[in-house]
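Everything below concerns the one structure shown next.
The complex appears here minus one protein chain, its other protein chains still in place.
First chain written, first letter: the chains are A and B, and each begins at residue 1.
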Amino acid sequence: MKRHVLPGFSLTMGLTLLYLVLIVLLPLSALILKAASLEAADYWRIVSSQRAVATYRVTLTAAAWATLFNAVFGLTLAWVLVRYSFPGKRLLDAVVDLPFALPTAVAGVALTALFAQTGWYGRLLAPLGISVAYTPVGIAVAMAFTSAPFVVRTIQPVLEDLRPEVEEAAQSLGASDLQVFARVIFPLIFPAFLAGCALAFARSLGEFGAIVFIAGNLPFRTEITALLAYIRLDEFDYPAAAAVASVMLGAAFVMLLVTNSIQFWVQRHSERA
Amino acid sequence: MSITVRSLTKTFGTFTALDGVSLEVEKGELMALLGPSGSGKTTLLRLIAGLEFADAGTILFDGTDTTHLSARERRVGFVFQHYALFRHMTVADNVAFGLSVLPRGRRPDKAAIAARVKELLELVQLGHLAGRYPAQLSGGQRQRVALARALAIEPAVLLLDEPFGALDAQVRKELRRWLRDLHDEIHMTSVFVTHDQEEAMEVADRVVVMNHGRIEQVGTPVEIHDAPASPFVYEFLGHANKLDCRIDGREVAAGGWSAPLARVAPAAADTPAPAGASAAAVAYVRAHELELLPESRAPEAAALAVVRHLTARGGQVRVELSRRPDGAVLEAEVSRAEADALRLTPGTPVAIRPRALRLFAA
Partner (left out) sequence: MAAAGRVGDGPLLRRILIAVAVTGTLVFLLAPIAVIGALALGSGIGAFLDAIAQPETLHAIGLTVLTAVVVVPINVVFGICAAWAIAKFSFPGKRLLLTLIEIPFSVSPIVAGVMYIFLYGAQGLFGPWLQEAGVQVMFTVWAIFLVSLFVTCPFVARELIPLMQAQGSEEEEAALTLGASGFQTFVRVTLPNIKWALLYGAILCNARVMGEFGAVSVVSGNVRGQTNTLPLQVELLYNSYNTVGAFAAASTLAVLALLTLGAKLLLERHGHVGEALDAAPVPSTRLSLAGDRA
């Protein structure tokens, strides 16, 4: 047995493991066991039912649009916050975190109020024939809001660490601003950018609170997977709830793997630089 | 308090940091652990302090086994390389820390602690900085705070890890002399780690040269300087020429030069190679042991060389030579008078022969 110099290893490690087993691993296993107790055919019937597949499509599509929006908006915001100084910049920087600080249910009712027919934005959009609330667009808007800070916050530190010499070198070799951005700056921030997008996408897949208010929740049209799991539970259809939740759990683990790999790549990338 | 280390072994994963090290530090002695990085010197120091635990071997303080005591129980004063001062405490609070964590029964009262802190800060000449925070001090000042903090607990031994490592050259030199004086004043058994031979030689009573987790040589600075015990010590101390040579009976020969063993290496002459057999060996000749002669008066058994570069150092001249015909680079050190007599300039041909050398098996 290796002896530690600092005291407290057994105590803290023991408590940490005990707590994780009780709070994280036991519930996790309970869900997996429940899902595994279903007959394979039943499981497949539930998770491949038309309604379930429709929720996957709605969730994935909305998450993709939300992530695309945040990729552009987040990159712009990060660039502005790092490269320019202007009055109110600190405040702008602080506001970026608002979606993380605001409870999702509160964000949900607020966004719904904004985009409802009579809301501040709904009123403006209605004459143009655009409706956001109670449509798939609303889902994407809610996802975009709750995951907005990810891209900004992952790019920001990398952009800050970019040494001016790198750009100056490219400029001195005759590159135009656009060429410097496309061929020098963007490749350097790309891993972080990708990591931010992956985190935002993962978050959007699991989002619930902000969406249920604005989505309208029509099966096949505006019903997300998280809601389907919730509804099945409400109907006491426990096997279905377990099966749908296990699909979401699987998706979460895949995204965890993806983001971990990207972050590993980011680390190696930054070490090289 | 004396420290006895017996066959200490420590590995980190697959890396052997210490490989059966035994050592005796005498009471009141100031000892240096000298070696390149990775030689195990810091590991040895941390093992003595109880900041690592050995895989095998024992450590005794005054004959009492302390191998299994924690750092807290050993009462060693440890000065960390980067000082490890408590950044959120003032200088005075840092120094008082060791006294203020004593169990209530043995803890001095506030006034006594304050008095002791004041006394220690005077000792390290920092009385005027008691209220500062570590971040507001220079490197040399932090070093002295760390020392005062370690001394506050009246440790049995004082251990210092690269005490001058992080300081610039000027401060370093001053602090070195100051540490030597301080040791002469308080006479506490002290061990410090360094990779700088000059530092070790100048400050320590005895020096331990380490390499690859083993001790190469233990001795006073003079002993180590005059009689390096191994090729490693020769190379580590520097200013020595390594010659590939052959031993034939009672003769040693290298690059055109030869001499009787009895004259240049009396120690090796006692065990001559078997008659008729010729054995390869490695010889080390320190710069000042390489004799330079005018080429015109070259004895038959001397090698020939050309001066490449001269560097004056005080009363000595360091001569860089290129041996003929193979171009091997050699280093010699002669007095200014000799250099003048030989009219040394770059390009001057000279004859060379070692006055003394030390042989090692090839």
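Here is the rule we go by: a contact is a pair of C-beta atoms (placed from the backbone, for glycine too) under 8 Å apart; a residue touches a chain by one contact, two chains touch by 3 or more.
These figures come from a predicted structure and were not determined experimentally.
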Absent chain's touching partners (shown only) are A, B
Would you indicate which residue among A:60, A:110 or A:126 is in contact with the undisplayed chain? A:110
Which residue from B:1, B:60, B:114 or B:153 sits in contact with the chain not drawn here? B:153
Touching residues on chain B - with respect to the absent chain: 49-51, 70-72, 74-78, 80, 82, 84-88, 97-98, 101-102, 133-135, 149-150, 152-153
Residues in chain A touching the chain absent from view: 4-9, 11-13, 15-16, 19-20, 23-31, 33-34, 73, 76-77, 79-81, 83-84, 86, 88, 90, 92, 94-107, 109-111, 113-114, 119-121, 144-145, 148-150, 153-154, 156-157, 164, 167-168, 171-172, 177, 180-181, 185, 199, 202-203, 205-209, 213, 226-227, 229-230, 233, 238, 241-242, 245, 248-249, 252-253, 255-256, 259-260, 263
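Basically, only the chains that are shown with their structure count from here on.
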Seen from chain A, its contact residues with chain B in the complex are 2-3, 5, 7
Listed in rising order, the residues of chain B that touch chain A in the complex are 50-53, 70-71
